[in-house]
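Shown here: the complex without one of its protein chains, the others still in place.
Here is chain A:
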Amino acid sequence: MEALSNKRKVMEAKPLTFLERIYLPAIFQGLAITMRHFFRKPVTIQYPEQTREYSENFRGLHSLKRDENGKERCTACGLCALSCPAEAITMTAAERQKGEEHLYREEKYAAVYEINMLRCIFCGLCEEACPKEAIYLDGPHVTSDYLRKDFIYGKDKLVEAPLNQ
C-alpha cells in the first residue's frame, strides 16, 4: 500500500536492555517526575469562591434586551425560534394596548417567551437572526436544578432588569 504521506516511521520492537529490564532506573525517573509535580502550584479553581474568567465571546444565558428608554425590544417576530436548530425557543405574540407604550417598543410584543435550557445548545444563531438586537447570549452559566420543568426559562428570568431600578 502506498503511504499517504512521507511521515511514516517504521517501528521495530527491540528487546529490552538490562537497565530497562530491572525497572529501577525507570521507576526512579518516574518518582522524580511525580515529585516535581508535588511542589508545583495546583491548578485547581475552587469554584463557588473563585470563578474562571469567561472569554470575550463566551455564550451563556440569554437575556432579552431593553432599549435606551427601558422598553422591551422584542417584537415576537419569531425569527429566533425559526433559526434555532435545537427548537428550544417558543413564544406567543400579543398586541400592545393603550398605555403600554413605555413597556414595549413596537406594536407587537412577546407575551410569553420561553427557552428550554435543556434543549438549547448555545450556538448563538438566535442572536444572529434577531433583527431588533433583542436577544444576546451574554449571561453566566445556566445553573443546575432538580426538575426538568424548571429549565424552561420564561420572561421572568430572561428579560433584562428595568432601567430605573
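Everything that follows uses one rule, which is that a residue touches a chain if its C-beta (ideal position, glycine included) is under 8 Å from a C-beta of that chain, and two chains touch if they have at least 3 such contacts; residues count from 1.
Here is the rule we go by: contacts and distances are computed from a predicted model.
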Chain not displayed: protein name in its UniProt record ("NADH-quinone oxidoreductase subunit H", "Putative ABC-transporter substrate-binding protein", "Electron transfer flavoprotein subunit alpha/FixB family protein" or "Cytochrome ubiquinol oxidase subunit I"): "NADH-quinone oxidoreductase subunit H"
Hidden partner chain, touching residue among A:Leu4, A:Val43, A:Leu147 or A:Ala161: A:Val43
Option from A:Leu19, A:Met35, A:Ile121 or A:Leu163 whose C-beta touches the chain left out: A:Met35
For chain A, the residues touching the chain missing from this view: 22, 27, 30-31, 33-35, 37-38, 40-44, 46
